[in-house]
Each structure stands twice: as structure tokens, then as C-alpha cells.
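All protein chains but one are shown at their positions in the complex.
Chains here go by letter, A and B, matching the order in which they are written, and residues are numbered from 1 within each.
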Amino acid sequence: MKLRIAVIGAGIVGSLISRELSKYDLELHLIEKNPDVGWGTTKANSAIIHAGYDDPPGTMRARFCVLGNELYGELSRELDFDFRRIGSHVVAFTEEEMEILEDLMDRGMKNGVQNLRILDREELLSMEPNLNPSVKASLWAPSAGITEPWEVAISAVENAMENGLNLHLNERVLEISVERGKVRRVKTNKGEYDVDIVINCAGVHADDIAKMAGAEPFDILPRKGEYILLDEDAHVVNSIIFPTPTKKSKGILILPTIDGGTLLGPTAEDLPKSKKDDLETTKDGIERIKRACLKLVPSLNFSRVLKTFAGMRAETKKMDFIIGKTKVWGFINVAGMRSPGLTAAPAIAKYVVEKIIQEDLGVGLERKKNFKPFRKRIPHIENYGLEEWEEVVKKDPRFGKMVCFCNKVSEGEIVEAIKRGARTLDGVKFRTKAGFGKCQGGFCTLRILEIMSRELGIPIEEIKLNNDEASMMNGKVRE
Amino acid sequence: MKKEKVDVLVVGGGAGGIAGAISASRYGVKTLLIEREDRVGGVLNQCIHNGFGVLVYGEELTGPEFLFKLLEESKGDFEVRSGETVLRILKDEKVVITVSKRGITCYEVGALVVATGARERPFSTLMIPGPRVSGIYTAGVVQKMVNIYNRLPGKKAMVLGSGDIGLIMARRLKLEGVDVLGVIEIKDEVGGSLRNFVQCLRDFEIPLLTKHTISKVHGNGRIKGVTVVEVDENFKPIDGSGKFFEIDTLVVSVGLIPQNQILEGLVEFDPINGGPVVDDLQRTNIEWIFSAGNSIAIHDLVDFVYEEGVVAGRNAARLALGERLPRRKLKLVRGKNIGVMVPNYLTGDENRVKMYMRVRKTMEGGELRVQGGRVRKYNFKVRPGQMLDVVLDVGRLSFPTGERIESCEVEFHEDRASR
Partner (left out) sequence: MKTELRDDVVEMDLICVVCPIGCSIKLRAKDGKVEIVGNRCPKGYEYAMDEYRDPKRILTTNVRVLNGDHELLSVKTDSPIPKRLIWEMMRILKNIRIEAPKEVGEIILENVLNTGANIVSTRRIMRRKS
């Protein structure tokens, strides 16, 4: 009988683990409570692939960050998502801060980070002319990069599905049955799964899932981070700008986003466990970001604000990842994915499959002979030459009809996103970037809903923005 | 990839673009209008209220009627292609590249008229704290949802912003059975016209909350309510004044922004107008590119947009026919109290030039002066929300004799005594 594995949580970690597992011959299920992949922490973070100097040597963070960073290049080619190494600066304003830069450099070298350099004021300002002229120096890490986190998760899941993954959306785990010290069954609001191995990638809810299995308890400490996003006309910085870090967090940053915007944030607000799902932006949080970023770039102009948003991070007391087998045989934790979780994820996926499952649990896995490693993204005009796009349109004229004009997303892409699993407006938006431009869906939302209604064969007023409460319309004007 | 030659290409099938295409085709030039939506008309299709065409047709029409009359004027003298979007403009080659279901097309043009209208300022740019929820729409989206898609946005609404669009939608929703709790306006007076204030709010007993704004959005999945606060003269919220309103729909009408990304990096822009710098021929600083309407600056009346479209189309046609158009001679400079101002330059080509302007803040009456001379007297309150249109008698101005462009000040001289 085939080995049965259930991964709980389709965030960046669960998605990449699923993709890694889909290389092997087994029965694989990915269970996700939200209507789509990557809607937890994965959807709202700084989108940085960190260099790895910030993590204390010897921690899992340190180990997996550097390894993960190295894997992103090839991963982005296999899964066809956007990734760019634009480098990062940690800037120092005082002598004390400069000493911290030296510490970080030291740490980085111990962790195996390549090409770290301390830059003096002149070189720093020549690279980043908008920085506060009173900066003294920076730690430059050329291996740092940016990506679109939910795209990584979505592309990993699409690839895994092509290789046999069973994806279960809108499904919430209610019970995990353990018999004679081994994990046996996972019960959800939709069904039951007999399993041999359960991998807990449930993000801010990982402690709840661990409790269900009766594994050693731990606490996930929710930490909210608010962000401000500036539109593509704000040209502020060329690489990622960090202030000198504190013990608690990397601080409030300024960085380019992979599609040309500028991201400011995050704040770091520790919330009680009861507020795990509180994703509200606050007056205080927004003010804090403005103040911190004006210190880094005094000429920052808030007239180009596109939007604000908040994300939740999963912090733990020991400030490190919780990865490993537990006293419940077959139940594996991959939790506490605080920064640099996104960066570390590809390396963690390999570790879970190679070390934890095969070595620690002694479960032999057989590689598939026909694993298909490449996934292609939805065709988009900005990635093609004009002649090439002409061919795309010839094959399917819907790729010639623009729906989101700000981001040049065509009807063909909307239809393809629905084919690939989008059932909500957010599902379409996150897969195509429709509605994410300057007009924020002003011109395209109704048309997207119309296309979705047509393709899915459901009344337009039943389509939700994301979850079941997020209705968009309320009945007809005239019956 | 198709290559086509066109004398005048008009981008945008709203009021400005159609007027431009009609005007250009009267010169017998091969005129093509391309529109990115499936139908022409722009917002005219969804503005089912009246108030359009008083200047152009001498009667108050609804948006669709105005569009109908426009299209009747055209008598099929130009071709219309809908579902076609501009990708790129090549400045030196005078080529416009588009995409549509038919594929990629490269148009070699004699002249281009850009009449791409405006977009609405999204709610998210206001940075109002709260969760990300559904049920928040800009007024134009609600208008299209109701009038074209035949769907209601919700049951209980408030409107943020008392500009004309907000007032119109407050009335529309109330007429269609939605409970409209009020219109929230941060300033101390209504943003839109007095007529709309009376006929949309007063008539329907919809409260106008001036000197108020929203301090917080509440909800989970869908919006459940807003906290509305009073603000002081500096628009800062007054502590303790917060009041919660239970709503499931927020209609946002906080401003229009000219849309002209196809011209970015190509032509000179006027930062106060938010669109390209144009002269009295509606010509940008690129001699073959013209523009008209809301893509230059936000206009109050569709009639103004129409007028500009006519001028743009006419001169685009003249250029396409090989005529040498006069160069810029006078630069209109904003003096006291002048905000939005179209055009920016005078060529002296026409004796009478229509100018459109807004004052920077409410004026208690006064005089509009160009080059020191009075153009028009206003014996009533003039607000920024009310666009002034004047006919400039160009013959009365003094033009430079040499090659140099000279400046000419436009100012609104406030004079309370004139009321």
C-alpha cells in the first residue's frame, strides 16, 4: 500500500513541502482552510529572500536561510515565478550602529553568506541617493532578493498537482486521531483521511494543530505587521533598505516590490493568541511606518500611496523554527515560520523530506521516474515580445482582450486563472495581478466578476471577494 | 502583426474622443477611433441622470441620450474599433501599437488624439485604518453595477465624499431601495454643485455630514460599519467625536484623476492639472500628439470635454493634411488663486479661445484677469469644485514679435465688493 501523507496548510512552507513530496511515489494530500493557496502569512509579508546574516549562527533559521536563498534561483526557473537578487543594505546612523554592522557581517560569514561588504557613506549614497544623508555606513549583501510569495506557493502547488498532489481547499482540520502512539486519521469539515504521516504547516495556527495530535505543546505568538504600499511611480530605492536591527525584529524597511512598487514596513505588534486573525491596519501602525521610513528616506512622498495592509507572523519563544518529528510517530511540525521563513522554505522542504521522513522516521521514499519539474506561468503580455504575443492571441483571441488595463491582464489570463483553481475574486487577482494596479480594480472588477460568472456558471452576485462573508453584491435592481 | 496607415487616430471612445473623431473626419481624413472597452461611450453609458449637453445641444440630456446624439452626428464618417488597447507609442516613428482579439496592430499615424478620460481615486489610497473587507466601492463602480449590471451593492450605505458623483449615487441608491444613512464630507461645504445638493440630498432627506471623515472601517469579510469623526479646520479628527454607523456598503467618491499612462515619458505634463501640457490647439509638446477632456484635467461638464475634442480633432486633421500649424507664442502662467487651467499655451491661431479653470480656494467673487486685463466678472461665490469656462478674446492680448515665447499671467483677483 502506498504511503499516505497529509500536509496541513498551503502556505509557502506547506506548498513547497508538497512539491518536494510530489517527486516521490506516494498518496499526497494538501489540506487548506482558506478558499485558495497562500492566503495566510504568505500573502502579507515583506517578500524578501534574505541573505542570512541576521540569524544567530547554530539556529535553524541561520542554516535554512542561507541554503534556501541559494535554492531560489533554480526554483524560480523550474516553477516560472519572478525572483530578483537586488541586494540589501543595513544602514547605520551612529557609531554604535556601525558596530552592530560589524557583528552582522561576522554572523553572516559564520553562516556562510557570500560577498558581504561594509560600505562607507560615499559608496552607499552613490548606490542609494535618496537615503538620509546622515547615514554613516551600510552592510551590503548582494545575495538578498525579492519575489512574490504567493506566486511561489501557487506555482509550487500547481506543479505538485501536475505530479499527483490532491489539493483540498475550504477544508478545515477538526481532529487528528492517534492510535498506539502513531498518527492515523485526519478529520476535516468535509471528510476523513487515513494517513501515515501528517506534516503541520499551519502557520499561526500550528500550535492548535499540534495540540489536536497530542504532540509536545508549544505556543505560537502572533505578531502583526502593517505595511504601506506605494505605486509604481514612486522611485525611492534600488535595493532593500534595513535599519540596524533590534533583538526583536529586523525593523521597518523600505524596499522595491518585484512588480515595480515600493513597500514600507512592517511594524511588529505582539498580539494575544485570541487575536490570531486580526488583520486590521491601525492609525498608530501607519504613523509608525511613516516616521521610521522618513528617517531612512527624508524625501519620501506619501502622495503615491496605493494601499495599506497587515499580515500576521508566527513567532515562538525561542525565536527559531520548530521543525522535527514529535512523540506522536508520523506527526511532524514545521512551525514558527517567522522571518526568514519565506527564504528558508525551499531548504526546509528538502530537509523534511530527506532528513525527517527518510532518516528520522526511517520511512523509505521511492522517487518517481516521470516527475515533471517544470511549471509554466499564465501567459502575460509583458513577458512576451510583440510577435510572440501575436501567436498567443491567434491561438486564443481572449488573450488579446484586455480586462485589467492598469496591469495589462487579458481575458485569456482570467479564464486560465479560473481553470487553475481560482473561485473567488481574490483568487483571480492574486494569480493574475488584475486589480492590483493604480485604479485598484475600479475598471476591471465588474468585468472580472462577469467572466467568472460565465466560466463557473454561477450567478454573479454569488461570487465572493475571498471568504464566505465577503459578498460583493446584494440582489438585483430589477427582477 | 498588422501594419495600417491612418490619418487621425483617436484613442478613447468617450465624449472627448467621439467629438474629436467627428471633428477630424469632417476634414475628409481617414479617421479611426479605438476604444478599450467593448462599447464606446465611456461613462456616458452609465450616467443615466440628466445634466448633459446644455451647452452643446441646448437641452438637458441624460448620458445615454447625449451619447446617442453624438453618434448620430458622426454619420459613420469614421471607423470604430472596440476591445482594442494601446500598448505603446513610438514618438519618432509616429507609430501607435495596440492589442485586441485581432492581434497586434501597428498604426502609422498622421496625428494622434488622446482622450482617455479619468479614473477614480481608490479608497485604499486614503490609508483609513481597518481590515480588508468587501463592500467598499468607488461611486463609478456602484453606478455601473446598478445601471448596467442590474445589481445592488448592498442594503445600507454611506457615501464618502460629496462631489457630484457621490451626490448622484446617494440619490440613485436611495431611489433603488438602499438605505442611505448620509454623505460624509471633510470640508465645511458640499463638494458638488448646489443643484445636486438640493436634488440629491435635500429632496431625499439624506444628511450631509460636513467637517467629518471616517476614522475606522469595521467588518469581517464584508464591511459591517464605519466610525465617523468630526474634524477641525486642519482636517484633524477631534478626539471623542467618533460615532459608529452600521452599514454594509461604503460608496467612495473622493476625487477623479486624469488617466494618461500611454503618454507617460513621452510628453510634458502639468502637475497641477495631472495631465499633458496643451496649447490652444489641444496639442501637446509633441507636434503630432493632441489631447482632449479629462485625460488633461478633470472637467465638470461633458460639454467642455466635447468642445476640447472638437478642437483637438480639427487640428489633428489639419496636421494630417500636411498643414503647418502655428507654434506656441504665449505661455499662460498661473497667477493668484488659479489651480487647474487649460490650455497652458496660446498660438494665436484662433481669435477666440475657450479656457477652463478652477480657483485654488473658494473666492467670494472677483475678476478673472489675463495679462492684466479683465476677462470676466463674478458677482457670486466661486468654488474650486465649480469649473469656470471663459472665452478669451485673443485679439485683445499682446503677443511677442520675435521667436521667444513670452509669459502671460492668468489670475483670479478676489473682490468681495463685487457681490
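We take it that a contact is a pair of C-beta atoms (placed from the backbone, for glycine too) under 8 Å apart; a residue touches a chain by one contact, two chains touch by 3 or more.
Please read all numbers here as calculations on a predicted model, not as lab measurements.
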Identified contact with the non-displayed chain, of B:79, B:93, B:188 or B:203: B:203
Residue of A:122, A:179 or A:479 touching the missing chain in the full complex: A:479
Where the missing chain touches chain A, by residue: 477-479
On chain B, residues whose C-beta touches the chain left out of the figure: 48-50, 60-62, 64-65, 68, 146-150, 175-176, 193-195, 197-199, 202-203, 379-381, 386
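Simple rule for what comes next: only the chains that are shown with their structure count from here on.
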Rounded Å distance, chain A centre to chain B centre (Cα mean): 39
Partner chain A, residues of chain B touching it in the complex: 1, 36, 83, 85, 87, 97, 99-104, 119-120, 122-125, 127, 129-135, 138, 140-141, 144-146, 148-155, 176, 215-216, 220-222, 248-249, 261
Chain B partner contacts - residues on chain A that touch it in the complex: 228, 278-283, 285-286, 305-309, 381, 386-387, 389-390, 393-394, 397-398, 400-402, 405-406, 408, 438-443, 445-446, 450, 460-461, 464-478
